[in-house]
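Missing here is one protein chain; the remaining ones are kept as they sit in the complex.
Chain naming follows the written order as A, B and C, and within any one chain the residues start at number 1.
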Amino acid sequence: MSENPENPYLPRPMRIVRITVESSTRDTRTFELEWVNPEDGRAFLYLPGQFAELSVLGSGEAPISITSSPTQPNLQFCIKRMGVVTTAIHYMKEGDTLGVRGPYGNTFPLDLFKGKNILFIAGGIGLAPLRSVINYMLDDSHRKDYKDITILYGARTPGDLLFKYDLKAWGERPDVAYLETVDRAAAGYAGRVGFVPALLDQTAPKPKDTVAITCGPPIMIKYVLKSLTELGFPPEMIITTLEMRMKCGIGKCGRCNIGKYYVCIDGPVFSYAQLQKMPKEY
Amino acid sequence: MAEEVENFEPKIVAFLCNWCSYAGADLAGIGRYQYPPNVRVIRVPCSGRVDPLYILKALQNGADGVLVSGCHPGDCHYIEGNYYARRKFAVLKNLLEALGLEEGRVQFSWVSAAEGERFSQVIREVTESVKKLGPARRMVKSFEIPKEIEKEIAEA
Amino acid sequence: MDIQSEIQKIAARLLKNKEVAMVIGYGAGSAPNRTAPVFIDKEKDVGKLVFNRFCVNNLSLYLPRLKEKGKIAIVAKPCDVRTIVCLIQEKQIERDKVHIISFACPGLLEKDGKTLFASCAECAVTLPPVYDTLSGEAKEMERNEPFTDRVADFFSKMPAERWEMFKAEMEKCIRCYACRNACPMCYCEECFVERSLPRWIGEGSEVTDTMIFHIVRAIHTAGRCGECGACARACPMDVNLAPLAKQIREDMLNLFHHQAGVDPNAPAALETFKPDDYNDFIK
Partner (left out) sequence: MKDKILLKENLVSFGNSLIEQYRLIAPVKSNGFSLYKPVGNASEICLDYLRPLKSAKEIFFPQNETLFFFNKKTQKIAEPAYDKKPTILFGAVACDLAGIAAQDRLFSAGAYLDSYYLKRRRNSILIGMACPEPGEMCFCGFFGIDRFASDIADLFFTPFSDKYYIKVNTEAGARLVESLPDAAAADAKTVERLRCENAEPKWDIPPLDELARMLAEGFEADVWDEIAQKCIGCAACTFVCPTCHCFDITDEAKGEIGRRVRTWDGCMFPKFTLHASGHNPRTKGGQRMRQRILHKFSYFKDNQGVVSCTGCGRCAEICPVNVDIREVLKQLGEACERKS
């Protein structure tokens, strides 16, 4: 070991190149960032499922999952305005600089996914981390590695459906089955109304050769896990990504501890089989 | 030390109630009553809105003096906000002075919307007295940033 | 009968007659000269209740969080009773949901078993202002043990010196918040020190941040502080908080003729006002 190990706590500067307002309430936006120093970008190699610590000098750091796919050129983070740091980020404009360190955490088990049918079940902002792996799989270089791809997505209202440009593209693709639902309809909305687990029950996907990947609010996850189990999905074939309050991102600060696991290094991606063995502290 | 005090221009944070003292400051301007430029005015709805924390934060962030000014007793826009404030301020002021903070770092006044001249007089008095105390040190948060680092990160 | 057996007897009766759902009292500590809070809901366990001069906690801090259990009996020193009265005034608990078991208090001793706690030496109320049952005799107690009077020492100094002493005390603080959490009157769901929007003070032990914590906490307890001294006894670093409490107490008495927790019908000093209140300090 060298006398002075590299400092893992220093953020690297990134410039905001585009801000996309995602929700009709304007509280969720996607920030597309490019590296100020290209060499930082070359060192930042990530796969779907990972997250990064975003920092605004003077406000602090927050862990945010990466919503872009590594097959895309820039990093994207979809951020809902919640606390100190996310609020500060929402005040930023295109051209402003923020700090990024990472990538942290494990990735989706892409090897497990290969050659299988893939079922995505997402609710609200839970689509953000899944979007990374969806677009990764749908990229021309990877699509052939997977069989049928089904995406079930729901949000509270039509205005809360995120990434509308992607939803449209997925809906138009012949090799993707995309179904969406909202809890409450709004004027001019002609689509499905109902909760995500209900949509899952209606769709009744076959568990054979299929991996289910889900992310969303805790209450949705609870019922989705129940439905998937009833449909016959084994716990090893249900994958989810956890959200925890994290600080350091590198397994030292003890905040995201669930049992012996640190969500920031052992997660955030876990199978339902793993979750069943963990204390219910998430 | 004496020389430092002589050239010293204190920074004074003034919390002025919207209905009386802030209007009084306005009137001072309209009436062209001169007063020293040392105050930084923060407009608050009522002197009763001024939490002791605001005063302490101002001192911690380097204010040399703090002034809170509201409506005269009986004249509060919210009927009794300044009465409650008065008890709170008495406790804060006495506590700070009991702990050894210089008397006069934190001051209070009642100035009505009609008292433009009085406002300028209060500001003159407060500025003079804080000037005499010299720069605030006791409650100021130290940042301990080494000079060379400060210089290094200041350069674009 | 001594106070301890009388407390046990009262507790047994209350639990047996189902007058209360639980008795909060002092139990044996894990080492000599210590006690620990105990929560007793069965008559057979009343033998766990102890009373001695090391009952340092103010148990009334548990009352608001246990109120859903029903009526609760509590072993309370006269000073603890003052905070119970304040909690009732502030509608955190109901008078008819608490049974106060009190006594004439001999004062608490430090862990050495010899020195009186300074707050006990200064205490003028050795009998409870309110109670349901009284163990032992109802007579004013004399406290003759030696104690260290750090308050008088503090106030004998000049302002600059006082500030240095105050700063030295604040530098000892490790911001564990034991003082706040041991205080029955610090029942806020969210304390100002933990707010993040806005963040009022830094999280660390920088001295001005620590000062603001203690000054504002003192002000928040003004007119509500029962002067039980539980905060000072809870402090692992032995930070001398007494001058703050003393100053607040004097102001309450001298400026507003108010003593916390003595009269259940009087509003807290900062919740009320008089048009002719002390005004001399205002220009």
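The working rule: contacts are C-beta pairs under 8 Å (C-beta built on N, C-alpha and C of every residue); 3 or more make two chains touch, one makes a residue touch a chain.
No experiment lies behind these values; they were computed from the predicted model shown.
Q: For the chain that does not appear here, which of the shown chains does it touch in the whole complex?
A: Output: missing chain touches A, B, C.
Q: Which residue from C:E194, C:E250 or C:D263 sits in contact with the chain not drawn here?
A: Going through C:E194, C:E250 or C:D263 one by one, C:E194 is the residue touching the chain not shown.
Q: Tell me which of A:T97, A:Q202 or A:Q276 is the one touching the absent chain.
A: A:T97
Q: Of the listed residues C:R53, C:H99, C:R233 or C:R249, which contacts the missing chain in the full complex?
A: Final answer for the missing-chain contact: C:R233.
Q: Of A:V21, A:A186, A:C253 or A:A273, which residue touches the hidden chain?
A: Touching the chain that is not displayed is residue A:C253.
Q: Which parts of chain A are in contact with the chain that was left out?
A: 1, 3-11, 13, 55, 57-62, 82-83, 86, 97, 99, 218, 243-245, 247-248, 250-255, 257-260, 265, 279, 281-282
Q: What does the interface between chain B and the hidden chain look like in terms of residue numbers?
A: 61-62, 141, 143, 145-146, 149-150, 152-156
Q: Tell me, which residues in chain C touch the chain that this view leaves out?
A: Looking at chain C, the ones touching the missing chain are residues 29-32, 34-39, 56-57, 61-62, 172, 174, 176-178, 180-182, 190, 194, 199, 202-206, 230, 233-234, 236-238.
By definition in this document, only the chains that are shown with their structure count from here on.
Q: Given which chains touch which, is the overall layout a line, a ring, a star, complete, or other?
A: Per interface graph, the chains form a line.
Q: Any idea which chain sits dead centre by C-alpha averages?
A: C
Q: Provide the C-alpha centroid distance between chain A and chain B, rounded to the nearest whole angstrom.
A: A distance of 49 Å separates the two centres.
Q: Write out the stretch or stretches of chain A touching chain C in their complex.
A: Against chain C, chain A makes touches at 83-84, 87.
Q: Which residues of chain C touch chain B in the complex?
A: Residues of chain C touching chain B: 155, 157, 159-167, 192, 200, 202, 206, 208-209, 211-212, 215-216, 218-219, 222, 243-244, 247-248, 251, 255-256, 269-270, 273-275, 277-279, 281-283.
Q: Which stretch or stretches of chain B touch chain C in the complex?
A: My answer: residues 52-53, 56-57, 60, 73-74, 80, 83-84, 86-103, 107-110, 122, 125-126, 138-142.
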